[in-house]
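Removed: one protein chain of the complex. Kept in place: all other protein chains.
Letters are used for the chains, namely A and B, taken in the order the chains are written, and counting of residues starts over at 1 for each.
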Amino acid sequence: MANTQLLGLFEDPQKVADAMGELKGAGFPVEDLDIYSGSPFPEGAFGEHEAEHRLFMFPLVGALIGFSIGLLWTAGTQISYPLITGGKPILSIPPMTIIMYENTMLGAILFTVLGVLFESRLPKRDLGLYDERITEGYIGIYVDCPVERASAAEAVLNSNGAEEIKKA
Amino acid sequence: MYYRRTLTEAQINQQLLGTVLTTPLWWIVLVSLLGIVVAGAVGAVGWMINQGLGVTGLRQPVFWGFFITNFIFWVGISHAGVMISAILRLSQAEWRRPMVRAAETMTVFALMASLAMPLVHAGRPWRIFYWVFPYDWARGIWPDVRSPLVWDPIAITTYLTSSMLFVYTALIPDLAIIRDRSTGWRRSVYGVLSLGWHGNPRQWKIQGFAGILLSALILPVFVSVHSIVSWDFSVSLVPSWHVTIFAPYFVIGAVHSGVSAVVTLMIIMRKLYKLENFIWEEHIDALARLLMVVALAWMFLFWLDLVFALWLREEQEITVWMLRMFEPPWSWLFFLFFMFSFVIPVPLWMFRRVRRSFTWMLWTSLLVNFGMFLERFLIIVPALMRKGPQTFTYATYRPSPVEFTIIFGTIALVCFLLLIFSKFFPLIPLWEEKEGQLLIDHVKVGNVYVPALVKEH
Partner (left out) sequence: MAHEEHAIPQVPTHQEVASDIMARFQNVNQRYWSWVSLLALLFVGGIVGFVMRLSDGFDDRSNWGYYTATLSFLASTFLAMPIISAGLRLAKANWRRPLTRLTENMAITGVLIWFMLIPALIALPPTEGRLSVWFDFPHWMAFRGGNLMVWGTVVLIGLFLLWLLAVPDLAAVRDHMPASPRGKLARVLSVGWTGNTRQWRVLHSGALLFGAFYLLLYPTLQTLLQADFQAGLLPGMKDAIAPATALINALQGAVGLTLVVMYVMRRFGGYERYFGIDQFWALSKPLLAFSLLWFYFWWGSFITFWYGRQPGESELIRFMVLDSYRYPLMVSFMLNFIGPLVALVWNPVRRSIWGPTIVGAGVLVGALVNHIRWYVAPFSVPDPPAGEAWPHVLPEIPAGQLPGAADALIVVGGIAGAVLLFMLINKIIPVVSMWEVGEGLRLVKVRRFLARYAMVIAKSH
């Protein structure tokens, strides 16, 4: 079954919420609907599908990797060049702690940023069905549906005051 | 917070992307002037490398002078970004919105300026690379991790990397806005930088979590960076440096100077970029109240430093403090530092009229930063002047014109970089402003409409 995509552009957020409600009522699965906006709205404001994510795992993994690297290079350099300075032991835990801590945090932050990109499904090479007016205040409803249901979707969007409907 | 008229998204785009999409004459003039100062500083560095460190005021035993003072000063300024952005984001303070990006960007450029100072201070900067690149590794002589001078670059590069990633992550939605407003090669470049951002709920949700998660992760880094810089001093045995209070004292001093720098930056930005619709009296009022709390905490820690320095009644400790407080010209500098950092600004900030005046806040914030520069100078130099127990080792320090040129050059460099940044990226986050306007509401109590906010949870 071939699918097609539609993008309805609205100025009024309330009309978007009403259109989303009607689309869901007309049997369009919420996972096949998406909203494009130039600014964030409170979660669930349009009745959209609420995404689940595992962003919190990324800093944990990054921290473990950073900690391990920090431990390896601080212990490794001290053992490789065992020079006693200031009466401190060869494996001096307090200074190692400081460097290991910094490496842990760096690892956590780097992996968090990677996680942000991954969970946001970025980078995306092709913008696809999109309109620049979305960053001017318009809100887009993106519908991915079978070809035979496209006209029904279009009708719902039009009846709720879509300014324009773009098709793939 | 008392909210003004709301703007449409198109109006916000137009007003905040003004200097990105066009190039005003004042921008060209200012960048040129700052560029000349920076070039002068680079020339001074070149002269110093050519002639040797003797052209500075550094003499035995004072081998840390203006350059190290400036290093600590800029690391201190860099703390503003995380203070404003991370802490206020975590506490969901609405008034943070216009300042977060400018503060974070100032952090990045302040850290760059601070990193330049140890390189300049080394006298022969290329020798530093032998310390980290294979030349010494080949002989098996590794950097000594027990040295705080090894902790410093690790901490600062961690903080710099984190801050840059923090700025970039929050910039992505705005890069998409500029992409949509651009044509030709600019559209391609911003398209690549925005990574194909659409603005669907998933992306906005992750963006929100990213802000909170990165804020929570960068906060411990922010505390550790200036603490590690402070341990350059406190793990040594120089009198008046070997104290346990330095870590929080440096951090709170950094927040004091950093937030003051943000105040200065916001007021100048408002004037130059005509941001009256976005930067209001309420914002600098809130910053001034934060500054009062920080200044009081700083004063408590300063007092602890002084009292416990004299606690053991060690002769060398007392000598250094007497020099700082009672021997001219150091006593004059101490007086100025105390007046400018605390005595003048803090009582003034207790008055609402002062807190809500852009002129008063500009001058008090500049005073604070001048005072805090003097504070760092007075921590470092007098202690070294009286480092040894024998009086024949006593010396003095007088910064040379070369050092002054380089210091002014770093100030110009940070301003220069901020202006260049503003040419390509908006200094106020557009999407944050739009979100802020969306959440404005009111609650009717009797006949009064009390400003309110929509809370998601």
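We adopt the following convention: contacts are C-beta pairs under 8 Å (C-beta built on N, C-alpha and C of every residue); 3 or more make two chains touch, one makes a residue touch a chain.
Keep in mind the model is a prediction, meaning the values are calculated, not measured.
Contact with the chain not shown here comes from a single listed residue; of B:Trp26, B:Trp47, B:Trp311 or B:Tyr394, that residue is B:Trp311.
Set against the missing chain, the residues B:Ala39, B:Val192 or B:Val450 yield one that touches it, B:Val450. When the full complex is taken into account, the listed residue touching the unshown chain is A:Phe46, out of A:Phe28, A:Phe46, A:Phe111 or A:Tyr138. Interface residues of subunit B facing the missing partner chain: 1, 90-91, 220, 223, 227, 231, 234-235, 237, 242-248, 296, 300-301, 304-305, 307-309, 311-313, 441-443, 445, 450-457. By the touch definition given at the top, subunit A reaches the unshown chain through residues 13-14, 16-17, 20-21, 41-47, 50, 56, 86-87, 94.
In this section, only the chains that are shown with their structure count from here on.
Centres computed as Cα averages put subunit A at a distance of 30 Å from subunit B.
For subunit B in complex with subunit A, the residues that touch the partner chain are 8-10, 13, 140-147, 150-151, 154-155, 158, 161-162, 165, 168-169, 172-173, 176-177, 180-181, 191, 195-210, 213-214, 217-218, 220-221, 224, 228, 431, 434-435, 438-439, 454, 456.
Residues 34-43, 46, 48-51, 53, 55-56, 59, 74, 77-78, 80-81, 83, 85-86, 88, 92, 95-96, 98-99, 101-103, 105-106, 108-110, 112-113, 116-117, 119-127, 130, 132, 134-137, 142 of subunit A touch subunit B in their complex.
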